[in-house]
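One structure is given below, encoded as structure tokens.
In this view, the complex is presented without one of its protein chains, the others remaining in place.
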Amino acid sequence: MAVTAKTLNETEFFYGHKACAGCGGSLAVRIALKVLGENAIAVLPAGCMSAVGFNFPQLCFGNNAIISTFAGTASMLTGVQAGLKAQGITDFQAVGFAGDGGTADIGIQALSGAIDRNDDILYICYDNEAYMNTGIQKSSLTPFGAKTTTTPAGKNIHGNIRPKKNMFEIVAAHGIPYAATASVGYLNDFMKKVEKAKSIKGTKYIHILAPCPTGWGIKTDETVEIAKEVVDCGLWYLAEYENGNFTLNHKPNEFSDIEKYLKKQARFKHLTDGDIEIIRKSRDEKWEYINKNFK
Amino acid sequence: MAKQFLSGDEAFAYGIRLARPHVISAYPITPQTIVVEKLSEFVEDGSLKSEFIHVESEHSALSCAIGASSVGARAFTATSSQGLLYMAECLPYAAGGRFPIVMMNANRSTALPWNIYGDQRDSLSQLDSGWIQAYAENAQEALDLALLGYYIAENKAVSTPFMANLDGFVLTHTYEVVDVPSQEQADEFLPLFETENKMSLEKPKNLAFSAGPDTNSIFKYKEHIGILNAKSVIAEAEGKFEAIFGRKYTGLTENYQTEDADYILITLGSISGLVREIVDKLRKNGEKVGLLKIRYMRPFPNEEIAQAVKNAKAVAVLEKDISFGNEGAVYTNVNSALQKAEINIPSSNYIGGLGGKNISPQEIEDIFAEIKSGISDIKFLGIGGV
Partner (left out) sequence: MKPFLREKVPVNFEDVPDTTSFEAGYLVTKNAGWRNVRPVIDTAKCVGCLNCYLYCPDGVIFKKDGKVAIDYDFCKGCGICKKICKVQAIELEAEK
């Protein structure tokens, strides 16, 4: 039976941290650790979650946890896993929590290496779509049109000119045992995926969209609803990759209003009708692909 | 104990097999490759039970070793040159986290221009990374440093990673007869790795955290004391080593004919063998010359150097390194030792062997002749063309 709020481990493992109010990333970490339980060994690179959770003597992880180098989440996970295995210890789950920059930019080499070796680790990317810890700079997972502090929205350029890198399918292309996308707006789906990942041997990757009120320009209480809305309007999707097949877990009957989703956020306020049309078109192309290739 | 004909790289791999690390993270780079190849053979033939990880870069090689050490596993990796620089971010990380990893570095020139041959600019550029740095002279010492390295690094008062440096090609690829100790002897020498600095299911910990201005200096001071503690632990380790294996090492430095020497050449690594020969030759001519071999650059042998040269008339430092815009890094360190001990004698710096350039016996003789002039100078060898 799938884990729910009622059956979820009641212990909080990520507590007292200094994340901004309404932080989507901290919600993803908190829930994943509750599903994994006390034997999770967490590796977090430089980034929001390590910055808010590990300021000696304020140490906010109740389970074992360590900060890795920015690029080294996956390679440190490998070392943790191999080090325990070599000592005959097996009842643990090495889990990494890295942001979008730590995953899709600086950490992608180590992640690719770990998947290639099929190391028995779980890698969770909490994607808030920019380098939030350093003050909202563009990463390769920043979506088209988003204003960041390195993709300003002016007369000449309307924010980020490149689309979001497709990490989910990049990871899947390695032939990984399990990969999934998720959103903090749909936690039951996320919990199910973490639980499933826990039961699979080899490398697992979960990419969870985790809005950042500070960086997205939304109110602190809007994190969860915007994370739902991004799925409902079709700009994000909930899917899995397993045994060589893609599965869509949640298919909106009809998409909610894309413009409404975008204009709620300060980072998209500047978008013209033309910009929004580009986003709509790319969404439709993506879904054409998903409908054709995902079960 | 069995005698074998081994290269420096192979000898080091045999030493690592005897140390039985839990985890080996391996990424190839010339002239280190033989070490990881040999270890993979040991794992394949079952003579070594280690998790052998084919990492995808040197950065990951050390990051993986840190991960292993963070759960109390004994970890090994090896690198060289560009690889050492590529993993540079992880060097102070391992040292600041006090993870007693042993790493072999095959000393090699760094680009540009590209060059695969030996000099010591790679490791000497990382003197401030917080690692213990040892420099081997021959293949036997290379093997022995693998065992000594873990003994020293894992001592609780030290808890500092250990870099064993072997001159590229000259040592890594040169074959010598080496005594390979038995596993029983090695086990008698090297205790199991035990640490509280680890994540365990029984005692959950938060590791490698941030420390702000209030406590940062305290952490850094304790790290400094840890590597300084290596001085006495090196002596203790070498005493035990001699008792079990019968081979004697002499701590941070090795003095050769320095007792009554007027002129002393200070150097490190494999070039020491040639310098020793020249000292013998000049001594036969009645010249009072000596060799001071630096075995450890960190912790630095300030007192040992001062003690050895206090009665000399002049010294010179020969090193395969240049800190551009200044002088050789070893020279800077040696001069600091002399100044602190109020030894006011001329000291010269010879920068040689860059990119594998041969240092000839004549050049060593010339150095001894020149330092008698009493002039302090910085001079490059090997720039006269071919």
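A and B label the chains in the order they appear, each numbered from 1.
Here is the rule we go by: a residue touches a chain if its C-beta (ideal position, glycine included) is under 8 Å from a C-beta of that chain, and two chains touch if they have at least 3 such contacts.
Source: prediction; values computed, not measured.
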List the shown chains that the missing chain touches in the full complex.
A, B
Consider the whole complex, including the chain that is not shown, and state which of B:G83, B:G149 or B:G226 touches that chain.
B:G226
Tell me which residue among A:R162, A:K219 or A:K260 touches the hidden chain in the full complex.
A:K219
For subunit B, which residues lie in contact with the unshown chain of the complex?
96-98, 159, 196-199, 204-209, 211, 214-215, 218-219, 222, 226
Note that subunit A touches the chain not displayed via residues 5-6, 8, 10-19, 21-24, 26-27, 30-31, 38, 56-65, 184, 187, 213, 219-225
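Here is the rule we use: only the chains that are shown with their structure count from here on.
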Find the geometric centre of each of subunit A and subunit B from their Cα atoms only, then give the gap between the two centres in Å, rounded to an integer.
43
Quick one: which bits of subunit A touch subunit B in the complex? Just the residue numbers, please.
38-39, 41, 43, 50-51, 54-57, 59-69, 71-72, 74-87, 89, 91-92, 109-110, 112-113, 116-117
Touching subunit A in the complex: which residues of subunit B?
22-23, 25, 49-51, 53-57, 59-61, 63-73, 75, 89-90, 93, 199-201, 204-212, 215
